[in-house]
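Here the complex is missing one protein chain, while the rest keep their positions.
Chain lettering (A and B) follows the sequence in which the chains are written, and residue indices restart at 1 in each chain.
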Amino acid sequence: MTNSADAAGDHESYDLAVVGAGPAGLAAAASAAEHGVRVALLDGAPQPGGQFYRQPAAELRAERPQALHHHWSAFQHLLARLDAVRERVTLLSDHHVWSVTGGSGAFAVHALTGPDQRQARSLTARQVLFATGAHERQLPFPGWTLPGVVGAGGAQAMLKAGLVLPGRRVLVAGSGPLLLAVAASLTAAGATVPLVAEAAGYLGYARGARVLAANAGKLVEGAQHGATLLRHGVRLRPRTAVVAAHGTDRVEAVTLARLDAAWRPLSGTQWRVPCDAVAVGHGLVPQLELPLEFGCHTRRLPDGSAALVVDAAQRTTVPGVWAAGESTGVGGVQLAITEGELAGLAVAGQNTAPRSLLRRRSRQRAFADLMAARHAPGSGWTQWLDDATEVCRCEEVTARQVRDAVAELGAADQRTVKLLTRAGMGWCQARMCGPAVARLCGAPNADRHDDGAPTRPLSTPVPLGLLAECDTNAPSSEGAPR
Amino acid sequence: MTRGPLDLVRARPEPPFEFSFDGEQLTALPGQTVAAALWQSGRLAWRRTRVGDRPRGAFCGMGACYDCLVELDGVPNVRACLAPVRPGTRVRTQRGDGHDELR
Partner (left out) sequence: MVVIGAGMIGAACADALALRGLQVAVLDRGPVAGGTTGAGEGNLLVSDKGPGPELELAVESLRLWRELADDLGAHALEYEPKGGLVVARDPRAFAELQASARLQRTAGVTAAEVPADALGELEPHLARELAGGVHYPQDAQVQPALAVAALLRRARGTGRVRLLAGTTVTGLAEGRVETDTHGPLHCAAVVNAAGTWGGEVAALAGATLPVLPRRGFILVTEPLPPLVRHKVYAADYVADVASGSADLQSSAVVEGTAAGPVLIGASRERVGFDRSLSVPVLARLAAQAAELFPVLSDVRAMRAYRGFRPYLPDHLPAIGPDPERPWLVQACGHEGAGIGLAPATARLVAQLLDGEKPFMDPAPFGPGRFGKEQS
């Protein structure tokens, strides 16, 4: 594939723009290009792979990057396939897409590139495929803004790319299958993990025995993490959460508590564990700002978050717009690759997808739904907040302020809370506080834009000077009326 | 010696170099981001918040949360988890909105 940092001018044109070079985007680009489609593959990171296949920078010269990864050979295979069709795939790394506009066969993709994303780059494409992945769902607790409290996925990403750890003694907490992978990586990289606190129970898996049996690979993967943890003496505590982090300028200890089935902390079960970092996360939330701007329809996942509606060929509800991977529902790397594969084929006009691929997709989706249901945050977690807990990290809005807006000013959805308190108005545009605020105001759904969650016409900040220069003749969209 | 991330992946990095953080000389490896280099030096905080003047550093580690904003070679509001560190880079703790030059 062509690695193009500075090629061509404003009027580059492609058959397909793939946004996101993670597993889904790579698979989509490869399968489309193998059938003659000319593809631009855009990603914000310096190297392809997405969050899952984040690699150490080349200058770090890692001989065994796979030591931090599962399914590494699948990644190598995807890269080799892309290399074989390199004349038809232009990889645009370090390109942060801030807007995609247009429709009916003429889309414009606007990106920022260069140091600190201060240069503009636009291209056009006849079709667009969103493989925008997911970010971590965070739920606040007292002390979660202390330095040293980091996202579980964040700790993983920093380790995979920069070969660094946030501390020596790293407690892992939250919910979801990612926690085991993170704990395994951290211990393998030399950290001590005193405990993995998983808020959900594990009994629920039993109800999905048939789905589990059909996804044996997932069990093996889990077992491998489990074996690593066992070897390092790491304990996994289900129905347990960090209910407070302590320290002044950085985290020094946490308080843990046992939870009931609804994630309510049980009184009298609290205990304190010293640590110098906490890696915390509560599953993943699809990253949908770009497709939502088109008015692509969403569906509700078992854990309450929203994902794009796609048909059997991975088409969204908007003509010419496709999606694959976590944006259609968080399901892990294998499902992402399967979906990317199918989407790429369909974009290339290959109307009869191999049955084996279709079967694999339904099996993997069933597994994803099971996991999402199992790890969906219980409603009781809000009980571990105190008045002073900052819910919105950017604007420093406390739980008390959010609750006052609900109780005294009548706010009943995320958007109204935002308007009344500024929660979600800051740099991250509610990516971090959104699910928590939705829960605190009793909104029916955490992440759906039409339930009052914010839309983000700019998916990344854009210097006004660059925005001012945006080609006014570029194709644009009226978007969906709302 | 404890086994670390570099040993795990058998990294043989190019020679380390120096950069400054609030005037202090620190060492980074080529290819690391500002946030990774600061973590490696044991530093977790490089921003003070606008409202409460509280310390913050990297949180999401993937460019989504903007908690790791830092002043880099005089430019404020740079995401430390995305920006590469280079020899001689001047990193400073960002205070508030970072735009004291406009005050």
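To be clear about the criterion, a contact is a pair of C-beta atoms (placed from the backbone, for glycine too) under 8 Å apart; a residue touches a chain by one contact, two chains touch by 3 or more.
Since the model is a prediction, treat every value here as computed from it, not as a measurement.
Asks: So one chain is hidden, and I want to know which residue out of A:Thr101, A:Asn215 or A:Thr328 touches that hidden chain in the complete assembly.
Replies: Selected residue, touching the omitted chain: A:Thr101.
Asks: Which of A:Lys160, A:Arg415 or A:Arg439 touches the chain that is not shown?
Replies: From the options A:Lys160, A:Arg415 or A:Arg439, the contact with the absent chain belongs to A:Arg415.
Asks: Pick out which of A:Pro274, A:Gly349 or A:Pro457 touches the chain that's been left out of the picture.
Replies: Looking across A:Pro274, A:Gly349 or A:Pro457, the contact with the absent chain belongs to A:Pro457.
Asks: Check each of A:His69, A:His95 or A:His110 against the chain that is not shown and name the one that touches it.
Replies: Of all options in A:His69, A:His95 or A:His110, contact with the hidden chain holds for A:His110.
Asks: Can you name the residues of chain A that touch the chain not displayed here?
Replies: Output for chain A: 99, 101, 108, 110, 293, 395, 405, 408-413, 415-416, 419-420, 422, 425-427, 429, 452, 455-458, 461-465, 467-470, 472, 474, 476-479, 481.
Asks: What residue numbers in chain B mark contact with the hidden partner chain?
Replies: Where chain B meets the chain not shown: residues 50, 77, 96-97, 99-100, 102-103.
Note that only the chains that are shown with their structure count from here on.
Asks: Using CA atom averages as chain centres, what separation in Å is found between chain A and chain B?
Replies: So the centroids are 23 Å from each other.
Asks: Given the complex with chain A, which residues does chain B contribute to the contact?
Replies: 2-14, 29-33, 35-37, 39-40, 44-45, 49-52, 54-67, 69, 72, 75, 78, 81-84
Asks: Which chain A residues qualify as touching chain B in the complex?
Replies: These residues of chain A touch chain B: 44, 46, 51, 56-65, 67-68, 115-116, 135-136, 145-151, 153-159, 161-167, 188-190, 249-250, 277, 393-396, 426-428, 431-432.
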